[in-house]
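Here is the structure we will look at, set down as structure tokens.
With one protein chain removed, the remaining protein chains of the complex are shown where they sit.
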Amino acid sequence: MCTAISDNSGRHLFGRTLDLEYSLSEQAVITPRGFELNFLREPPLTRHLAIIGIAHVFGGIPLYYDAANEAGLAAAGLNFGGSAVYSEPSSSTHNIASFELIPWVLGQCKSVGEAAELLKGTSIIADSVDASLPATPLHWLIADRTGAIAVEPIADGLKIREDPFGVLTNEPPLDYHLTNVKNYTSLNATPPKNTLCPDVKLEPYSRGMGAIGLPGDLSSSSRFVRAIFAKSHTLPEPEQNAAINRFFRIMDTVSVPRGCIITDEGKAVSTVYVSCADTETATYYFSTYGNRSIHSLRLSDANLDSSEIFAETI
Amino acid sequence: MCTAISDNSGRHLFGRTLDLEYSLSEQAVITPRGFELNFLREPPLTRHLAIIGIAHVFGGIPLYYDAANEAGLAAAGLNFGGSAVYSEPSSSTHNIASFELIPWVLGQCKSVGEAAELLKGTSIIADSVDASLPATPLHWLIADRTGAIAVEPIADGLKIREDPFGVLTNEPPLDYHLTNVKNYTSLNATPPKNTLCPDVKLEPYSRGMGAIGLPGDLSSSSRFVRAIFAKSHTLPEPEQNAAINRFFRIMDTVSVPRGCIITDEGKAVSTVYVSCADTETATYYFSTYGNRSIHSLRLSDANLDSSEIFAETI
Amino acid sequence: MCTAISDNSGRHLFGRTLDLEYSLSEQAVITPRGFELNFLREPPLTRHLAIIGIAHVFGGIPLYYDAANEAGLAAAGLNFGGSAVYSEPSSSTHNIASFELIPWVLGQCKSVGEAAELLKGTSIIADSVDASLPATPLHWLIADRTGAIAVEPIADGLKIREDPFGVLTNEPPLDYHLTNVKNYTSLNATPPKNTLCPDVKLEPYSRGMGAIGLPGDLSSSSRFVRAIFAKSHTLPEPEQNAAINRFFRIMDTVSVPRGCIITDEGKAVSTVYVSCADTETATYYFSTYGNRSIHSLRLSDANLDSSEIFAETI
Partner (left out) sequence: MCTAISDNSGRHLFGRTLDLEYSLSEQAVITPRGFELNFLREPPLTRHLAIIGIAHVFGGIPLYYDAANEAGLAAAGLNFGGSAVYSEPSSSTHNIASFELIPWVLGQCKSVGEAAELLKGTSIIADSVDASLPATPLHWLIADRTGAIAVEPIADGLKIREDPFGVLTNEPPLDYHLTNVKNYTSLNATPPKNTLCPDVKLEPYSRGMGAIGLPGDLSSSSRFVRAIFAKSHTLPEPEQNAAINRFFRIMDTVSVPRGCIITDEGKAVSTVYVSCADTETATYYFSTYGNRSIHSLRLSDANLDSSEIFAETI
């Protein structure tokens, strides 16, 4: 349960909500160029692009939920529980576990094009960060200021495709959402015209009626459509602070007040955090469910040639 | 549970569905000019306009569900169970029971204007056809080829107002429906334009997508909107048989397959019959749930100067 | 633009609507066992199962829109304009044009299982009935009283899969509809319970409110959902005439009043005909847009050992 957005209306901003029924002490984490990135089945990257993002630090290793690198490439992993199918390791490809994908890509790639190329030669395998647990089922939105791709490991293989909306939520695979959104093409921010019954005068009774039909629930398909509507109709803000604020306002429309989703097990889901990376300055902005103020961390706040991660609780 | 429509797209056609969980042996009934119309609290009409319609004949008296008279005025009574409030008898007005309203109006009035005038001086009282039963709660659509009015006995008094759509269903009072329909003004029979996200090409995947958002359930408010959409977008048919067929096709969109509504008591509702009066020729067309073929009866089929009703089972 | 339904609630009934902006003089056509069935790239079937259905007869050959055979297997072809991809002829399979598929399957197969088996070894190729025209893009619902399959020629190949609802409409492929229908699982014919705000008493104002949310437009996805709702909630009718009538009542909920869909070219679509095969007795029932009465033709009305087709205009 998450929504990721890549927005190019002004500066490139990339971020996401994390919607869960629990929290894992997320931190804003900088991985400098000299921190050795280890992989279960690949040689380590001893020197790589610096990365900033939100992660759960486990055994000293940042497990990134979403991040950006110093070259302006960003990525977010989102729950994909019904469709994710991981591969068997293959001798003809790189073999990367789902929890390793973000450092694998952001450590090496400077653009969406490079990421797509790297992933074409990569198998995503079912290894888990903790051998006693199954691998987290994920799909990813990867974007830079030129565009976005969705990366989805499904039964048919690893699908890498352009995401023209720069939006990703959860199940089903992107193909469904790209069709489903066509059910909402006539929504608008302006007042509706009367084509129902032109013979009778029908005036709107309220502002905002041009978007009647926009779904308001918190399912993945409704958040997908709502994110597109909000991203497409919220006016660009040239000023930097206003642009960041705009991004969080868009995210508010897909966020989960605690309890508005109850899981099968009776647990209350909420939007644990919202993040927003300005990929040009490698600055990470974030707020949490309990603290709606926006805080930030800048990649340049850390010594990028260090070999130690820098982490602060959000 | 019923839908009444007055349509002026060509000849004036007026009809309704009757949606119930039971049937009362409805008949097509002609009341000729000489049949004495008796009223509980008013003097009889011994000579009056001839009437044709669908009725339950009770003790020799036609209790019309809907009817038209030889002058081209038509009326239908529809269930109004949550809002109908009848008056105490008043010495300053005529006093008419709800089951008497159709003969009271159609026996005397030649136009919607005359009907409105007569009803302004009429109280609708709570007398029942059978003293052991409560009066049926009803409201009415009354129309001729110039327009339609809705007549609603509510707590505030007897409300007589123009119905610009020529459509009536059930609860709540018409005011609600006239506002609610504004939620659907942008629906159309043509393909939708993409205003959701103009930067991305969004082609319809199907014909008919311009009306996405039209409600498909059988509640009174959804039938009200659907009847307007179908009436407004189904093309006029100049030829007489095709025009009648068109009316029944519109009615199909608001009809109830038996079981698609289950009452609180667990009973299955269906559209018991559909009627359509051509008010110019005083011809009544009808079909029943079990027999979808259209049959008809013409006012001129009976001797209009008789003093006996003419009834045939539909 | 069409809807096909296979219903096993009582006797097995199978039928469809044909929704078009024109009509091609459809006929009810019996193809007896001795009428030679020719194929462009396969040897003729000189002796085969007898077939009854609705067809356009072209050059003496019935081009079936939908049909049933004497063994109780039925099939309907529906428009699939955005996704149908036909194969190149293959030497390792049978090669059948889309317009040949219904006689190819119904001439030889006695059950859905046999049909699925035959089609696994069949390529559907792009040959057209008229060399100057492109092949009609189609997908098919094939059913008997044990179940239904959808047969879809898409870019990934010929997909043959169980259709648990026994419903098929048009674009997108069935996979989309099987997911989309999950957005409507809570719809019901009974009155809704108040879970929105249990602290406030919220009584329905109308019957039928348990199905609020059912889409009422005529797009393929909305017809798919509406057909399921109507099929699932319209009560079975044990008596034969009532069962046939029930099928047509269900079809009314997905039929198109002429003009309620306008094509890109400005043409008005209507439901040209509705058909319903009783596969046990091989009787075909049908009505047309202009004549809503139900007519029928029985396979046993013709000499099944003849070599001539029997056709009557519907």
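A, B and C label the chains in the order they appear, each numbered from 1.
We adopt the following convention: contacts are C-beta pairs under 8 Å (C-beta built on N, C-alpha and C of every residue); 3 or more make two chains touch, one makes a residue touch a chain.
Predicted model only: the values in this text are computed from it and were never measured.
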item: Sole contact to the chain not displayed, among C:Phe229, C:Phe247 or C:Tyr284; value: C:Phe229
item: Sole contact to the chain not displayed, among C:Ser25, C:Thr185 or C:Thr313; value: C:Thr185
item: For chain B, residues in touch with the removed chain; value: 172, 176, 179-180, 183, 219, 221
item: Touch list for chain A against the chain that is not drawn; value: 1, 82, 170-172, 187, 189-191, 204-222, 225-226, 229-230, 233-235, 237, 241-242, 245-246, 248-250, 252-253, 255-264, 268-269, 287, 289-294
item: Chain C, residues in touch with the chain not shown (by the definition above); value: 164-165, 179, 181-188, 190, 192-200, 202-205, 209-210, 212-213, 228-229, 232
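Throughout what follows, only the chains that are shown with their structure count from here on.
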item: Rounded Å distance between chain B and chain C, as computed from the means of their C-alpha atoms; value: 35
item: Distance from chain B to chain A - Cα centre to Cα centre, in angstrom; value: 54
item: Multi-partner residues of chain C (each touching 2 or more other chains); value: 172, 219, 221
